[in-house]
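Every protein chain of the complex appears in place save one, which is left out.
Presenting chain A:
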């Protein structure tokens, strides 16, 4: 028996080894190396800059920088803009496509397309739409006597322009998750609520929403983590401009690492970003475990 257990453990280790090696090579080692870099002065372009240990200097520089604080504010602002609209639209569309109406199956499939497109392509699609002189959006608005608007080059519009592109791409994700939750709801509470004479809004507010709440929280936190890391669409549409209107945390990390080539500072900023995401995830799990009736 002991021999079999020992042999099984060996086989277990052999089968686990490739996964552990891949995980170590692709996740753990780069993270450890980034941690090492974050305590060093490391300039990839300027080989004459000494690559030395600098202690917490990179972290101190980031945390005391008004630029970093600004990018954090922009990131959370964008997150709030996209998540709120995605939640409302996603739930609304899910309610619509789960109705037994003709064509809803096809509509549901078509609505998922934006989610399947690479964010860089989404950025390019919206770049063609937003382009001030030759963009389709201004072209069509001109028939209504409106515009032209500098969608991505105006400090008033640029963040909204990015939010709209992100909302277009990721609302289907919220819709899909919500629709799945709605489909699995038991019909009895709805019938009872209708018999009690509740309006459709009351039914939604008092019966539907409480039941799908855990799913919505999961979807929102998954989206929040994604929104926190948004990069591709901004890189294609504005590269952080005009001014620093759309300079989010990921752009800050990119600029430090690949424009100024200060890999140490970039790595430190990545770790600060990681801490923020970990805090978000912790909050997420705490809120999931909380009993809504105690609130």
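The rule we apply is simple: contacts are C-beta pairs under 8 Å (C-beta built on N, C-alpha and C of every residue); 3 or more make two chains touch, one makes a residue touch a chain; residues count from 1.
We adopt the following convention: contacts and distances are computed from a predicted model.
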item: Options "Anti-sigma factor antagonist", "Aminoglycoside phosphotransferase", "Extracellular solute-binding protein" or "MrpA C-terminal/MbhD domain-containing protein": UniProt name of the undisplayed chain; value: "Extracellular solute-binding protein"
item: Among A:56, A:205 or A:258, the residue in touch with the chain that has been omitted; value: A:258
item: Hidden-chain contact residue, picked from the options A:35, A:148 or A:189; value: A:148
item: Absent-chain contact - pick from A:46, A:100 or A:286; value: A:46
item: In chain A, positions touching the absent partner; value: 44-48, 132-133, 148, 150, 152-155, 239-245, 255, 258-261
